[in-house]
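Missing here: one protein chain of the complex. Every other protein chain is in place.
Moving on, here comes subunit A:
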Amino acid sequence: MSAARIAPVSPPPLLRVAGLSKYFDVGGLFQRRGRLAAVDNISFDLAEGETLGLVGESGCGKSTTGRLILRLIEASAGSVAFRGENLLKLDATAMGSHRRNLQLIFQDPFSSLNPSMTVHEIIGEPMHVHHIDAGSGITRRVAELLQMVGLNPAHMARYPHEFSGGQRQRIGIARALALSPQLIVCDEPVSALDVSVQAQILNLLRRLQQDMRLGLLFISHDLMAVRYIAHRVAVMYLGKLVEVAPTDAIFAAPRHPYTRALLDAVPAPEPERRARLVLDGDLPSPLDPPTGCHFHPRCPFATARCATEAPALVADPAGHAVACHNWREIPAWSGLSPALTRPVEPRLARLLERFRQPPILPVDHP
């Protein structure tokens, strides 16, 4: 799969996923009904300090990919190399000590915090588990982490239910940062939040990512959020990667028809009549995926070859990879809706600026 390797980095990259697959056996009561390929032979690299956006519609396998990397689900095939070491080969003890390098931020800020633990206990737990800074050191570290995510350290004795959704998400981020990880998988970290709070959390993640040189795998179905935060974008369809490219390139000229349809589907604040690629039909059942290119039944540009031969993900020298036989032939894209790319009005910009940086409270606050 060397052709599918995207933007190789000279020393082993922070994360190298190769041929990762997860099959679920779906059985009836008496017989095996079939095999569901939730994640089907995907490969990508993630460099230190890089944010890779992983996008796709519900059920395409993006969350499963995140959980496979963290070994919350065991993979069926492939490898996940963290700084050159294959995590999937590690035994439970070795994986346990590796866990401090890899963390997860959840989608639902309500279900991801234990309601019977205080914020201090929640953020301090990773340090307890890994025997770091035991004792009073934990309190200092928790205060520091709370401050980093823009919460008042004086609130560490409170319970999660005393916080709003955005604040709870900050607590979840602080917990993920507690062990100073090098890679964080963000599983739809803003999709459960209000739009104004989404912007705050995205800004926070971007700032932390830059300050700490974190590698972020940013799983989302919100393309505008991905455009804002990610350096590169990987598009998934039915368990396979169909396009991987630097963010600017993919938003300027998407090559895969599916990526194009996704971008055309982004809601614009002032909708206008323009040529858009709208998909027919539903996502096919992953139990019985279409032959050849999984996307061909819904693709307006499909040819006879698409129905028989699955396209490989091929990268060009600029690091723009696409899995499509015909991407060179399809007509040029009209671009994102102008309403989405136009600079915001000064008044709105001032208002947005207010939301931009959450107030960080001084430590000696009573």
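Here is the rule we go by: a contact is a pair of C-beta atoms (placed from the backbone, for glycine too) under 8 Å apart; a residue touches a chain by one contact, two chains touch by 3 or more; residues count from 1.
Keep this in mind: contacts and distances are computed from a predicted model.
K.L.:
Not counting the visible chains, the remaining one has a UniProt entry; which protein name from "Endonuclease", "Chemotaxis protein CheA", "Dibenzothiophene desulfurase" or "Peptide/nickel transport system permease protein" does it give?
P.N.:
Per the UniProt record, that chain is "Peptide/nickel transport system permease protein".
K.L.:
Of A:Ser97, A:Gln210 or A:Thr308, which one is in contact with the hidden chain?
P.N.:
If we include the chain that is not displayed, A:Ser97 is the one touching it.
K.L.:
Touching the absent chain in the whole complex: find that residue among A:Gly78, A:Pro126 or A:Gly239.
P.N.:
A:Pro126
K.L.:
Touching the missing chain, which residues of subunit A?
P.N.:
Considering the whole complex, subunit A reaches the absent chain at 70, 72, 96-97, 99-100, 102-104, 106-108, 111-117, 125-126, 129-130, 136, 139-140, 143-144, 147-148, 153-154, 156-159, 161-162, 172, 175, 179, 211, 362-366.
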